[in-house]
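A protein chain is absent from this complex, but the other protein chains hold their places.
Now for chain A:
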Amino acid sequence: MGLGSASDPAIELVGIDKKFGAVHANKNINLTVAKGSIHGIIGENGAGKSTLMSILYGFYQADQGEIRISGRPATIRDSQAAIASGIGMVHQHFMLVENFTVLENVMLGAEGGQLLAKGTSSVRKELKRLEDDYGMEVDPDAVVEELPVGTQQRVEILKALYRGAEILILDEPTGVLTPPEADHLFKVLRVLRDQGKTIILITHKLREIMAITDTVSVMRRGEMVATRKTAETTVEELAELMVGRRVLLRVEKGDAAPGNVLLSVRNLTVKDSRGVVMVDDVSFDVRAGEIVGIAGVAGNGQSELLEAIAGIRKPSAGEVWIDGKPAAGIDPRRLRELGLAHIPEDRHHMGLVLKFEEYENAILGYHRDQRFGRGPMLDLDAIRKEAEEKIAKYDIRPPNSRLRTANFSGGNQQKIVVAREIERDPKLLLIGQPTRGVDIGAIEFIHKRIIDMRDAGKAVLLVSVELDEVRSLSDRILVMFAGKVVGEKSGDANEQALGLMMAGIAA
């Protein structure tokens, strides 16, 4: 390898077309990926990036079109065929068996015979070689679930390399990584490229595209709308191509005017169901008219902190005061009466009942309200009328309060939750991952609503694993690491400094 000139195509997709029922996921897609390059594919959720890559990896069959690998037409019926053609994929949700060792995971599907003994020793040898060649160090006998997320991802890459992958597809690889881990991943990807491997990077993060790719292709609503040399494009141009209109990438907000303390947390300690301390003696205040953001890598106690304040999880020690009233360990219904609203991190598990129709979700948790009925009876007309007002105000699409919630896109589902909680006019708003799985247009809208809340004198506590989001919205940033608040920065804090704090290196 390495001899192929940069212009040789590793992959050519010609006229790929795919429909799922009424949804036209890929419309006549043409794409050429040069050998030995890092090619980014960017687009909003539902733009068809993942479908296209799943076709390339043999998860789905295209209705029409041709796939050529190194110039030769290839039929990829299943993942086995993709692997045989030298394609490896690192999925967004790792496809690892968590209670297996690294070795067993790498071996799975490529055991080299009916018995494991022979495969085990050859995997061990090969892992050593990959470690030497690419600097991808990992203990073959470690159990995967005990490894940090960044290392688990390395195992996924090793799995592909062990199978002889020349073309590596990475689907949203940095979503779960700390900034240093992401940097390390990029370093590895550059080494792989320099050794002649071809890398396709799927992401919705414009910054990553600019940082690492050689070429970038933009998808929108199932179509491939543009391909650019990364060096010759800008973030603004790519954003516009993705959304189809000009987008405000920076959140515009004035200075905060903090007032009284509305949320006060003192020495809060929270344990998870296994009894492990997830939030360790945390204290902070949030004032009226300010947004306090909590930054941190997923799993460092932010979720548990949010759940404890929202009354979903009982703290094992400490105090919470909402507008001067004790609020630790009381149930969510009474917390709502104190003026708390909560947009949970996971809208599917906590925020919505996906099988309900939209109007039912629009009052979830507020069904006891006088306006929505009397005694045990619900006033459906009043509920639907209010749901339709919110649909209009929040531009929820399709504008149909009788549609099943599962049939809305992620961004519109999130808007249903946001509308429900914000329109209650709470004093204190807790928001977890406000824009996870939400497309750029809706992100802009939701961010604007959050700023409006602040400007109306509400207190907002924001938890997000998207550092950019925390930085652009927050007036103050608290960084959590291993259950503790390890530092506080102002909203315009420098990213490197925050990244180091998130990794527990600097305070």
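Methods note: a contact is a pair of C-beta atoms (placed from the backbone, for glycine too) under 8 Å apart; a residue touches a chain by one contact, two chains touch by 3 or more; residues count from 1.
Just so it is clear, contacts and distances are computed from a predicted model.
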Expected UniProt protein name for the omitted chain (select from "Alpha-E domain-containing protein", "3-oxoacyl-[acyl-carrier-protein] synthase 2", "Multisubunit sodium/proton antiporter, MrpC subunit" or "ABC transporter permease") would be "ABC transporter permease"
For a quick check of understanding: of A:34, A:69 or A:89, which residue touches the chain that isn't displayed? A:89
From the list A:115, A:231, A:276 or A:377, pick the residue that touches the absent chain. A:115
Which of A:11, A:67, A:107 or A:493 sits in contact with the chain that's absent? A:107
Against the hidden chain, chain A presents residues 20, 51, 57-59, 78-83, 89, 91, 93, 95-100, 104-105, 107-111, 113-117, 119, 159
